[in-house]
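Quick one: structure below, then a few questions.
A protein chain is absent from this complex, but the other protein chains hold their places.
Chain lettering (A and B) follows the sequence in which the chains are written, and residue indices restart at 1 in each chain.
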Amino acid sequence: MKNTYIGAPMERREDMRFLRGRGEYVDDLEVEGLLYAVILRSSVAHGHIASLDSSAALKCAGVHAVITAKDMPGGVPIIPMRLQPLPEFKPYEQPVLAHDKVRYVGEPVAVVLAESVAVAEDALEAIALDIEPLPAISDYVTAAQNGSLLFESTGTNGSLVFHARKGDADAAFRDAPYTRRERLATGRHYGLTMEPRGVLAQWNPETGRLTISGAAKVPFFNRRILAKQIGLPETAIDMIENDVGGGYGARGEFYPEDFLIPFAARYINRPVKWTEDRRENLMAMNHAREAVADIEIACARDGTILALRGDIHNDMGAYMRTNGAVGARNVCQFLAGPYRVPHVELDSHLWMTNKTPVGTYRGPGRFESNFFLERLIDMVAADLGIDRVEFRRRNLVSQAEQPYPIAHVQPTDAKDQYDSGDYRIAFEQCLEEIGWYDKAKLCGRLTDGRYHGLGVSCFIEGGAAGPKETARLEINDDGTFSVYLGTTSVGQGVETIFAQIAADALEVPIERIRHVHHGSTHYVSEGFGAYHSRSTVMGGSALLDATKNLHAAIRAAGAKRFGCDASAIAIDGDKMSSSDGRTFALRELAGLSAEGTFHNHHHTYSYGTHAAYVAVDPKIGRIEIIDYVVVQDVGRVINPLTLRGQVIGAVVQGLGGACLEHLQYDDEGQFLTGSLADYLLPTASDFPNVRCVITEDYPSPNNPLGAKGAGEGGIIAAGGALANAVAHALAPFGAEPRTLPLTPSKVWELVGRKEV
Amino acid sequence: MKMPPFDYACPATLAEAIALLSTHDGDAKVLAGGQSLVPILAFRLAAPKLLVDLRRLTELRTIKINPDGVALGAMVRWCDIESDKRLRTAHPLLVAAVAHVAHYQIRNRGTVGGSIAHADPAAEMPGIAMTCEAEIVATGKAGPRTIKAADFFQGALTTALMADEIIVEIRLPAWPAGRRWGFQEFARRRGDFALAAAALFYDTAAGGKATNAHVGVIGVADRPLRLPSVEAVLNGATIDAATIAKAEAATTAAVDPDSDIHASGAYRKALVGTMVERALKMAAEQTP
Partner (left out) sequence: MRARFEVNGREVEVAVEPRLTLADCLRHHLRLTGTHIGCEHGVCGACTVLVDGKAVRSCLMLAVQAEGSKVVTVEGLSNDEGLTPLQASFRKHGALQCGFCTPGMITTAHALLTEEPDCDADRVREVLSGNLCRCTGYVSIVEAVLDARAAYKGDAQ
């Protein structure tokens, strides 16, 4: 396979429409006869629905219907889990509409259909919803007391415990010369997308076909769920992926609205569109990251890590969402990160609370576990009198140890091993890149009213989730090729990346790849989607298989045409020739298509290091990041321009979670951060000095491209790096950050100037 | 987040505008730049029956500078203040504070009158109005009246304005050459409302002692505050490190802010002291 395009910083094709305002996002779609849906959501965190009277709303001009649970005579469908669908989770899955109880502020209770969104919102105010409140659970400690139960039938607010085990941690701790125990916490935040969610559903009673626009991430899986819930065969449903304004794990999972809107379209026999507004999005899109770790580490006196042990408590919100268990599983499976830890005994508890349910957010569970371990390492290194850089050097996994097995998690029987890489190389390179030793000389004293500090954090990023992916290649009328993918776009540039891979695989100029179609269910026979940093590896590898199959099909067609053996047909770009020199052009085979698949049961592990250099103003708690470097090894780069964008974008998201973003509730489960003035996102002024270096030292042995999923590494170590830098800066005060986000108020408290 | 329904009027004269407000008896709201009002309506926190748009009242858009001081028409926008070079010497404290207001797009539409009428406890313009003893000129069905800033701000988002009154002008007293001033603000992000800020000035008497000190703070109460106890520390004193430290302590002692989702009360209390300290340092180090 040539390498003309793979590895080149090609400008993106999709930019041509995005830059000119010609993108097509779901709210941009209009169809004849459209009605608009607005969701009535609970403003009470926990309670019994006593009554719902929509008669006044139905009298409002322009209102066509108010749909409630009563309108689902077969029962209100429940949303099943897509990942880790363990039987223990079943009682905690979410009904698409609340009917007897509400369990979080924002839970859907009814759907209003009207001539316009404004009219529908007017009608919302006319619906009399009476809820008898129950005591609300707003933190895991209260949840664990099981006083007030979210699900009476289960008798507990603890839905499950994951156990991560490796070696014999008890023995290791018994004999360990040094141990330290800490309690650390990461705050609730989420993968807010600039485009809120949306669904447009069209039902054609004559053909019996349902067409859903606004699909993202996992359209094939969502179609499967919807088909079952709505009582239609999968083949009668088309999920169409338009342009998607961001994913990060949160957009594209199956939410209540993904049933409610198609149901509404069939109910009212008109097309229905729902567009989430930002106030809804804050309380309805999957939350993430809220975890408390009560963990201890055992070490030898020379800093060799022996064991990790303890409990992590995950605040799951009110229901188990389609991928809600991933973060809780990852936080214990990957707590050891890129370090050599022979003994692990970690329990990850999932607690249900009266808050918005939790799903994955870029680097799920990994951002949390990185913060927990990296903070612990700095504290322990100081205790043992070992330089924290040297401590890491001693414990980072080397290439000689690959593949390196990690903790085994039950009850999902998750067994895994890192694939390739010498994590110390990226580590050393990062220290060099930031000028660690020079900058260290500037730390430890007050300069212009601020203390400078350096922090470092090492990560591994799991990618390329299987089990498989599908791609299809088709020859167009003009001899160009079209690519169809089962993976999806959330803005990461698939139309360009896959054109590069296809062009190199087919050995044609990239202009011959006319278009890359992604996500929609009518493009390929089966698809899995974009999550767990899998698109390039899985889709790309499937594309290579499709190329192989297409070439075989072309040879077979040529053999028939020329009456010779298929092996005698040579393919040169867009021309075919037989051994005796007869040729024909590819366009004569227009319509010929071939699918390819790639099966994968081995994750890839991209890895690297973050280093942060900060200046902290101790009087006002302000943190300025003066320099921030990520070194990440991705195995093989397809497009360095888009990859750099992914890494830096991920870092800034991570720093947002470390300093700014915080979803907050009061003791009654009332949601306090209901606007973008309350939930603070990073802006262009906040983290201007982020840079990255990408390396390709250790391709993955697990796929033909040698690539590793790389979209999440930039976020994973941001909390750990930043907090370690702040701790280093504030060492004169003995300040040890143990919780995120590190707000100015928190930093000030750490410095110790609190009034009693 | 569509707004509740309302009627809309765009009167050509001030008298017309007042008449509309009067007849609607509290059910009408003035629309100036809309940068504060429209979000309130989008969240359905208010549902007025009528919006009275002042955009045709061009007489409210002027900035007048004369020996009495600076008079800002109520519809003067932040970008107008930014681009009026005269203000850099005519009122440098105003210019410094306005540089912190919101963002580029908001500054193209948001008005001084709107900010004063909205009275957010952490907004810069009300803070300047308090510190500088501004006079707010408002007109209603009973005719015009002048309201001192100290009487104008009555609580969070609450002012002395009657339902039929429109702010027409904000008058800042004359700013003498040689006056020392300081403005310090700390917000979570650039353009956010202040966690706390200090706006202050003092003149210098014979012997280099401070006189006529005016110290105002925002973000630490339900309205902008002047701190007479801090002014007492400054008046008659040399503004040196010792005086500044005393002023910082007096500031912290004078306020009792609440905690909220962004910061604890204890933090804000300390923060505002630091803001005064740094504003004083800024003032003391100015070259006159």
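Everything that follows uses one rule, which is that a residue touches a chain if its C-beta (ideal position, glycine included) is under 8 Å from a C-beta of that chain, and two chains touch if they have at least 3 such contacts.
Only a predicted model underlies this, so the values are computations on that prediction, with no experimental measurement involved.
A.B. asks: Against the chain that's been left off, what residues of subunit B make contact? List them.
C.D. replies: 1-8, 10, 31, 34-35, 38-39, 41-43, 51, 53, 55, 79, 102-106, 108-109, 189-191
A.B. asks: So which bits of subunit A touch the chain we can't see?
C.D. replies: So the residues of subunit A touching the missing chain come out as 11-12, 14-25, 27-28, 30, 118, 192-196, 243-248, 277-278, 490-493, 641-642, 644-646, 648-653, 675-677, 681-688, 690-691.
As a convention for this text, only the chains that are shown with their structure count from here on.
A.B. asks: For subunit A versus subunit B, what separation do you get between their C-alpha means, in angstrom?
C.D. replies: Those two chain centres are 43 Å apart.
A.B. asks: Spell out the part of subunit A that touches subunit B in their complex, as residue ranges.
C.D. replies: 116-118, 121-122, 125, 277-279, 619-622, 660, 662, 664, 672-673, 675, 677-678, 680, 682-683, 685-686, 743-745, 748-749, 753-755
A.B. asks: Going by the contact rule set out above, which residues of subunit B touch subunit A in the complex?
C.D. replies: 1-5, 39, 43-44, 186, 188-193, 195, 261-264, 266-267, 269-271, 274
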